[in-house]
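Pasting in a structure now, in structure tokens, and then I'll have a few things to ask.
Only one protein chain is missing; all other protein chains are in place.
Letters A, B and C name the chains as they come in the text, with residue numbers starting at 1 for each one.
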């Protein structure tokens, strides 16, 4: 069962998290599916978290792992972060590491021309 | 601590439930406060349940008790029932006993001229 | 198979807390509206334990939740007075009232009816002073 779905949107790859929780139970699967997407050649990624109501530190760590794997050659933008999940980003200062956008459309648009 | 607040609205008494749950813990207090309102002379009542997210059979019974106390001389309209609470009314057929209105304003308006 | 154990004192304060906890756990497996209905069934069962089994004496309510792909099972236990004849308590009369006759309207007696309407199976047995009520909700695939 895939926890991520992908879709080409302009020059970006929109990655949508389908599950409601990104936690320790699912963090390894998340990293593996992200790695598959990145290894298949995607470099401009938008991760849509609008279905996600809970992220723990394993889940957040899994996103950081994906960013590191992508490296400096790409971009990983995050969209649709709900307020409870945003707390996790701000408490850990990850809101300053990632570019966060209200919606996937906003994030896709910001990548145009890159 | 009052669980009901009252307000005069046109010819109706608007009774607002302030708590989020109308259950066995609070059913007796609810009946007592409703009795005080009815015994003080109110006959056209609108009960606003828009703050209420959970009603059990004790809570529903307490509303029926109030209706019976009011008797045929008055009216007890119910407003703002959320969908989870509506289930309780429909499962017990009480949706056919009570007149239900989307908002307190709708209920107050329906009593005009009574 | 996930299994969570909950318990609290047999009073209405704790019934609330057990109710919301069961609902939250149910929401991980059931549709939100089904989880909300399950909270009603569990609260009715707990209220009965407080009112009839413990009848104002002290005791513990134990709630065990078993969760499979096929069903959500809630096992409620108490050590109070056993139900006299659980199978004789039918749901059929609870709704047998005239909606236009004010005096006829029921102010209670909905508990068993609600449980039977909401869950797919209700089983009760009493053994060695422990009363066990099992409520099972099937999960649509």
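To be clear about the criterion, a residue touches a chain if its C-beta (ideal position, glycine included) is under 8 Å from a C-beta of that chain, and two chains touch if they have at least 3 such contacts.
Owing to the predicted nature of the structure, the values given are computational and were not obtained by experimental measurement.
A.B. asks: Sort by label and list the shown chains the missing chain touches.
C.D. replies: Counting the whole assembly, the omitted chain is in touch with A, C.
A.B. asks: Determine which one of A:3, A:35 or A:97 touches the chain that has been left out.
C.D. replies: Checking the options A:3, A:35 or A:97, the one contacting the hidden chain is A:97.
A.B. asks: Considering the whole complex rather than only what is displayed, give the residues of chain C touching the chain that is not shown.
C.D. replies: Residue positions of chain C that touch the missing chain: 2-9, 13-14, 16-18, 20-25, 27-28, 65, 67.
A.B. asks: Name, in rising order, the residues on chain A that touch the hidden chain in the full complex.
C.D. replies: 21, 23-25, 54, 56-58, 60-62, 64-65, 67-68, 71-72, 83-84, 87-88, 91-93, 96-97
Here is the rule we use: only the chains that are shown with their structure count from here on.
A.B. asks: Distance-wise, how many Å sit between the C-alpha centres of chain B and chain C, to the nearest whole number?
C.D. replies: 25
A.B. asks: List, in ascending order, every residue of chain A touching at least 2 other chains.
C.D. replies: Answer for chain A, listing residues that touch two or more other chains: there are none.
A.B. asks: Note the residues in chain C that touch 2 or more other chains, in rising order.
C.D. replies: In chain C, no residue touches two or more other chains.
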